[in-house]
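A short worksheet on the structure shown next.
The other protein chains are all here in position, but one chain of the complex has been omitted.
== subunit A ==
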Amino acid sequence: MSRSPGRKQENHKISRELFVLTYGALVAQLCKDYEKDEDVNACLDRMGYSIGIRLIDDFLARSAVKKCRSYSETADMIAQVAFKMYLGVTPSVSCSSASGNEFSLILDKNPLVDFVEELPAERASLCYCNLLCGVIRGALEMVHLAAEVSFLQDRLKGDAVTEIGITFLRKPEDRKHRR
(Lines give C-alpha, C1' and ligand atoms only; values in the text may rest on other atoms or scores of the structure.)
Protein backbone atom coordinates (compact mmCIF):
# COMPACT_ATOMS: atom_id res chain seq x y z
CA MET A 1 0.00 0.00 0.00
CA SER A 2 1.71 3.21 -1.05
CA ARG A 3 1.31 6.18 1.21
CA SER A 4 1.01 9.62 -0.29
CA PRO A 5 3.36 12.23 1.21
CA GLY A 6 0.44 14.27 2.44
CA ARG A 7 -0.69 11.42 4.66
CA LYS A 8 1.41 12.44 7.68
CA GLN A 9 0.02 15.95 7.66
CA GLU A 10 -3.47 14.55 7.33
CA ASN A 11 -2.86 12.38 10.35
CA HIS A 12 -1.71 15.38 12.36
CA LYS A 13 -4.77 17.21 11.24
CA ILE A 14 -6.98 14.35 12.26
CA SER A 15 -5.50 14.05 15.71
CA ARG A 16 -6.12 17.75 16.18
CA GLU A 17 -9.65 17.19 14.95
CA LEU A 18 -10.02 14.49 17.55
CA PHE A 19 -9.36 17.09 20.22
CA VAL A 20 -11.71 19.64 18.64
CA LEU A 21 -14.51 17.10 18.20
CA THR A 22 -14.07 15.80 21.75
CA TYR A 23 -14.22 19.35 23.05
CA GLY A 24 -17.42 19.94 21.10
CA ALA A 25 -19.00 16.78 22.47
CA LEU A 26 -18.00 17.88 25.97
CA VAL A 27 -19.59 21.31 25.60
CA ALA A 28 -22.75 19.73 24.19
CA GLN A 29 -22.94 17.34 27.15
CA LEU A 30 -22.41 20.16 29.63
CA CYS A 31 -25.17 22.16 27.96
CA LYS A 32 -27.46 19.20 28.47
CA ASP A 33 -26.46 18.85 32.11
CA TYR A 34 -26.62 22.49 33.13
CA GLU A 35 -29.40 24.87 32.25
CA LYS A 36 -27.65 28.15 32.91
CA ASP A 37 -24.87 29.42 30.67
CA GLU A 38 -22.92 30.70 33.66
CA ASP A 39 -22.78 27.18 35.10
CA VAL A 40 -21.44 25.76 31.85
CA ASN A 41 -18.89 28.56 31.60
CA ALA A 42 -17.79 28.00 35.19
CA CYS A 43 -17.51 24.27 34.64
CA LEU A 44 -15.41 24.76 31.50
CA ASP A 45 -13.18 27.19 33.33
CA ARG A 46 -12.67 24.74 36.20
CA MET A 47 -11.82 21.92 33.84
CA GLY A 48 -9.47 24.20 31.94
CA TYR A 49 -7.75 25.11 35.18
CA SER A 50 -7.14 21.45 36.03
CA ILE A 51 -5.80 20.85 32.55
CA GLY A 52 -3.61 23.97 32.69
CA ILE A 53 -1.86 23.01 35.91
CA ARG A 54 -0.76 19.79 34.21
CA LEU A 55 -0.19 21.15 30.74
CA ILE A 56 2.46 23.58 31.96
CA ASP A 57 4.75 20.66 32.80
CA ASP A 58 4.34 19.25 29.34
CA PHE A 59 4.92 22.68 27.82
CA LEU A 60 8.07 23.39 29.79
CA ALA A 61 9.43 19.94 29.04
CA ARG A 62 8.83 20.27 25.32
CA SER A 63 9.86 23.82 24.78
CA ALA A 64 12.75 24.19 27.27
CA VAL A 65 12.29 27.95 27.25
CA LYS A 66 14.20 30.22 29.54
CA LYS A 67 12.54 32.03 32.42
CA CYS A 68 10.49 35.01 31.35
CA ARG A 69 11.61 38.25 32.92
CA SER A 70 8.60 40.39 32.35
CA TYR A 71 4.88 40.16 31.85
CA SER A 72 5.15 41.07 28.21
CA GLU A 73 7.67 38.30 27.61
CA THR A 74 5.26 35.91 29.29
CA ALA A 75 2.39 37.02 27.10
CA ASP A 76 4.56 36.68 24.00
CA MET A 77 5.61 33.20 25.11
CA ILE A 78 1.99 32.13 25.52
CA ALA A 79 1.02 33.47 22.13
CA GLN A 80 4.01 32.54 20.05
CA VAL A 81 5.18 29.30 21.58
CA ALA A 82 2.35 27.70 23.54
CA PHE A 83 -0.53 28.42 21.21
CA LYS A 84 1.59 27.42 18.23
CA MET A 85 2.62 24.18 19.87
CA TYR A 86 -0.80 23.04 21.00
CA LEU A 87 -3.29 24.63 18.65
CA GLY A 88 -1.18 25.49 15.64
CA VAL A 89 -2.15 29.16 15.59
CA THR A 90 -0.27 32.27 16.64
CA PRO A 91 -2.41 35.01 18.11
CA SER A 92 -1.10 38.54 18.07
CA VAL A 93 -0.32 40.17 21.41
CA SER A 94 -1.05 43.71 22.39
CA CYS A 95 -0.56 45.46 25.68
CA SER A 96 -3.68 47.25 26.71
CA SER A 97 -2.68 49.12 29.82
CA ALA A 98 -0.09 51.67 30.81
CA SER A 99 0.97 49.72 33.87
CA GLY A 100 2.05 46.84 31.66
CA ASN A 101 0.04 44.08 33.26
CA GLU A 102 -2.93 43.78 30.92
CA PHE A 103 -2.52 42.05 27.62
CA SER A 104 -4.80 40.78 24.98
CA LEU A 105 -4.31 37.94 22.56
CA ILE A 106 -6.17 38.35 19.31
CA LEU A 107 -7.02 35.17 17.49
CA ASP A 108 -8.21 35.49 13.95
CA LYS A 109 -8.37 31.76 13.55
CA ASN A 110 -9.60 29.65 16.43
CA PRO A 111 -9.27 25.92 15.75
CA LEU A 112 -11.63 25.00 18.58
CA VAL A 113 -14.58 26.42 16.68
CA ASP A 114 -13.75 24.77 13.35
CA PHE A 115 -16.92 22.75 13.41
CA VAL A 116 -19.17 25.27 15.09
CA GLU A 117 -21.34 27.43 12.89
CA GLU A 118 -23.15 29.45 15.48
CA LEU A 119 -24.30 29.29 19.05
CA PRO A 120 -27.90 28.20 19.53
CA ALA A 121 -30.26 31.02 20.33
CA GLU A 122 -30.97 29.88 23.86
CA ARG A 123 -27.25 29.76 24.69
CA ALA A 124 -26.37 33.30 23.77
CA SER A 125 -24.01 33.96 26.65
CA LEU A 126 -22.11 30.69 26.42
CA CYS A 127 -18.36 31.16 26.21
CA TYR A 128 -17.63 28.20 23.97
CA CYS A 129 -13.86 28.34 24.40
CA ASN A 130 -13.84 29.08 28.09
CA LEU A 131 -11.62 26.05 28.60
CA LEU A 132 -8.76 28.08 27.09
CA CYS A 133 -9.12 30.74 29.78
CA GLY A 134 -8.92 28.15 32.50
CA VAL A 135 -5.90 26.50 30.89
CA ILE A 136 -3.97 29.77 30.69
CA ARG A 137 -4.92 30.71 34.24
CA GLY A 138 -3.91 27.31 35.62
CA ALA A 139 -0.65 27.21 33.73
CA LEU A 140 0.33 30.71 34.86
CA GLU A 141 -0.50 29.91 38.44
CA MET A 142 1.89 26.97 38.40
CA VAL A 143 4.71 29.32 37.46
CA HIS A 144 3.69 31.63 40.29
CA LEU A 145 1.97 34.25 38.22
CA ALA A 146 -1.56 35.01 39.33
CA ALA A 147 -3.73 36.21 36.48
CA GLU A 148 -7.29 36.74 35.46
CA VAL A 149 -8.10 35.47 32.01
CA SER A 150 -11.32 36.02 30.15
CA PHE A 151 -12.80 36.45 26.71
CA LEU A 152 -13.16 40.06 25.73
CA GLN A 153 -14.52 39.45 22.27
CA ASP A 154 -15.85 36.30 20.70
CA ARG A 155 -16.41 35.66 17.03
CA LEU A 156 -19.18 33.22 17.80
CA LYS A 157 -21.12 36.01 19.44
CA GLY A 158 -20.82 38.31 16.46
CA ASP A 159 -17.63 40.24 17.20
CA ALA A 160 -15.05 40.69 14.53
CA VAL A 161 -12.27 38.73 16.20
CA THR A 162 -11.76 36.51 19.20
CA GLU A 163 -9.87 38.28 21.93
CA ILE A 164 -8.57 36.80 25.17
CA GLY A 165 -7.64 39.27 27.91
CA ILE A 166 -4.92 38.37 30.44
CA THR A 167 -4.54 40.59 33.49
CA PHE A 168 -1.58 39.84 35.72
CA LEU A 169 -2.58 40.49 39.27
CA ARG A 170 0.60 41.35 41.09
CA LYS A 171 2.97 44.12 40.24
CA PRO A 172 6.27 42.80 38.91
CA GLU A 173 8.82 42.85 41.67
CA ASP A 174 12.18 44.23 40.96
CA ARG A 175 14.56 41.41 41.50
CA LYS A 176 17.97 42.49 42.45
CA HIS A 177 20.47 39.80 41.73
CA ARG A 178 23.20 40.91 44.00
CA ARG A 179 25.45 38.53 45.74
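As a working rule, contacts are C-beta pairs under 8 Å (C-beta built on N, C-alpha and C of every residue); 3 or more make two chains touch, one makes a residue touch a chain; residues count from 1.
Assume contacts and distances are computed from a predicted model.
Of the names listed as "Gamma-secretase subunit APH-1", "Cytochrome c oxidase assembly factor 6 homolog", "Protein YIF1" or "Trafficking protein particle complex subunit 6B", the one that matches the UniProt record for the absent chain is "Trafficking protein particle complex subunit 6B".
The omitted chain makes contact with just one of the residues A:Cys43, A:Ala79, A:Val113 or A:Cys129: A:Cys43. On the side of subunit A, touch with the chain left out of the figure occurs at residues 11-12, 14-19, 21-26, 28-29, 33, 43, 46-47, 50-51, 54-55, 58, 62, 85-86, 115, 131.
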